[in-house]
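For this depiction, one protein chain was excluded, whereas all remaining protein chains were kept in their positions.
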Amino acid sequence: MQEVVQQLVNGISLGSIYGLIALGYTMVYGIIRLINFAHGDIYMIGAFVGYFAIRTFHLSFLPALLAAMAVSAVLGMVIERLAYRPLRNSTRIAALITAIGVSFLIQNTALLAWTPDPRSYPDVFPLRTYEIGGVYVDNRQIAILGVALVLMVVLHYIVNYTQIGRAMRAVSQDADTARLMGIDVDRVISFTFALGSALAAAAGVLVGIYYNRIDPTMGTMPGLKAFVAAVLGGIGVIPGAMLGGLVMGIAEVAVVALTESTWKDAVAFAILIVILLVRPAGLLGRQVREKV
Amino acid sequence: MSLLEIRDLTMQFGGLTAVDRFNLTLNEGDIVGLIGPNGAGKTTVFNCLTGMYAPTGGEILLSGHRIDGLHPYEITRLGMARTFQNIRLFKQLTVYDNIRIAFHNQSKYNLATAVFRLPQFAKEEREILEKTEELLEIFGLYEHRNEIASSLPYGEQRQLEIARALATNPQILLLDEPAAGMNPQETEELTSLIRWVKERFDLTIFLIEHDMRLVMRLCERLVVLDYGITIAEGTPEEIQNNPQVIEAYLGEEAL
Partner (left out) sequence: MKKERILPSSGPSLRQKLSWLATGLVVLILLAVNIGVYRGAIDFYFSGVLVIAWINVILAVSLNLINGFTGQFSLGHAGFMAVGAYVSGLLTIHLDWPFPIVLLAAALVSALLGFVIGLPTLRLRGDYLAIATLGFGEIVRVVLLNLDITGGPRGLGGIFPKTTFFSAELVAILTIIVIWNIIRSSHGRAFVAVREDEIAAEAMGIDTTLYKVLAFSIGAAFAGVAGGLFAHHQMFIDPRSFTFQRSIEILVMVVLGGLGSITGSIIAAVVLTILPEALRGMAEYRMIVYALLLIGLMLVRPQGLFGTKELGDFLGIARVRWIKARQPAAGVLKSHGGDGR
């Protein structure tokens, strides 16, 4: 029983990281129907920015986190402006190919600049482990949970209670009508990219602190898994991304606990294929039928 | 035996009943029109007939065989072809290829025959080529054969779509608003084209149309649908004078 709770705690920690990344996928997909393949690499950039902020500029945890989020937000907006906006009226496949290209570009540039060797993340807070009824929770897990929770609440507030949030929802319903209603669609899309990228960057910093190890290819797998989480929860549905992330995190931890850890990367994709076949709209999504 | 028999065809989407117990019998050589206000469920009837939707109730029999629930391609092979309300050509392909694709089921050779270019391949391909050119000539599209379908003028796209449907060698042709977006003169031409094609290819025709002049001139029988329910059936004259139909079209206050 203790073991189960312990794994649950680990799973939730991992899951909230997937959830944070998945939010970016789901918002961007919801608004321009693009799988932003480069999202995982923005997460990686976030981790590296945090790393340099702490190591080179000697910032403490929170300022470093905010710096990483700010830099990634700008990066996300730049990518959207340069690579995706010109393609907004072309086919979705063309946009997807571009996104794959952007992902490769970021990753390989990072490989060149920072070498493929993993770096160990600077210690911002010394590890402390607490025992509660035989279950171990450390302060890093608490930080992950805390930051994830705060960010999700902030996001919820922005999307539901601010003017820009209302504009985002309008654009995701129907961009053309939103434009007719006087909404600056380009600005809303830019803002969405900024928001999603900032959340991914936060996840990057948290992962760096939690696993104490970052490298330029670290974004690929979590990126793909977070995408699966977004699909699992129902792509375009914001609470779905959080739910999907948690389910994915717990499933992965369970597989590692029960079998060999090398199988863990297969879990995500098995879940993906099953969910796409059984309930393609995801857990919280609504099923739509194509008009003939 | 009637060619097409529709018994109590019902289509529900969630709680909405788009078509409610629709009945119709088509005999060989019939030309019947399906009319009704927008949203009456006309296209839904077509979609059920051609397998685009699986009806939630009732039966559809083509030459005595149940076809409801079959895939669209199976129904096409059994001899029912259609056109679409919002023209669905293969837009990026040439006029020529649009027609050639529709002869798909009339080529019987398998993949190996194609890979090894056996004599049967050349023979059937030549037949398809000849039939394609024949159809293109009939519809006056021969000189446009190498043009991209989407570059054709609207009226000719409609014609190409009918030609393509005919290439599948149907017994029954379903036309979904063939005159939509045409001017009176084009509609006039279309009317005689449909009549000519019907004789030439020995067809039974079932069509949806809003243009009353075309419907009245062309159809022997009309069915009127309103909110998924059949409110009238009869000759064009009978329908024209039916108070229920007038009400459905013009609303109560017009009476």
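So that you can tell them apart, the chains are marked A and B in the order they are listed, and the count of residues begins at 1 in each.
The rule is short, and it goes like this: contacts are C-beta pairs under 8 Å (C-beta built on N, C-alpha and C of every residue); 3 or more make two chains touch, one makes a residue touch a chain.
Just so it is clear, the model here is predicted, and its values are computed rather than measured.
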Of the chains on display, those the missing one touches are A, B
Of the residues A:Leu8, A:Leu105, A:Ile158 or A:Leu283, I need the one that contacts the missing chain.
A:Leu105
Using the touch definition from the top, which of B:Leu9, B:Val45 or B:Ile128 touches the missing chain?
B:Ile128
Residues from chain A at the interface with the omitted partner, ascending
34-35, 83, 86-87, 90-98, 100-105, 107-109, 111-112, 220, 224, 227-228, 231, 260, 262-263, 265-266, 268-270, 272-273, 276-277, 280, 292
Spell out, residue by residue, where the missing chain touches chain B.
50-52, 71-73, 76-77, 81-82, 84, 88-93, 96-97, 100-105, 107, 109, 111, 114-117, 121-122, 124-126, 128-130, 133-134, 137-138, 140, 142-144, 146-147, 164-165, 167-168, 189, 192-193, 196, 200
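FYI, only the chains that are shown with their structure count from here on.
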If you average the Cα atoms of chain A and of chain B to get two centres, how far apart are those centres in Å?
49
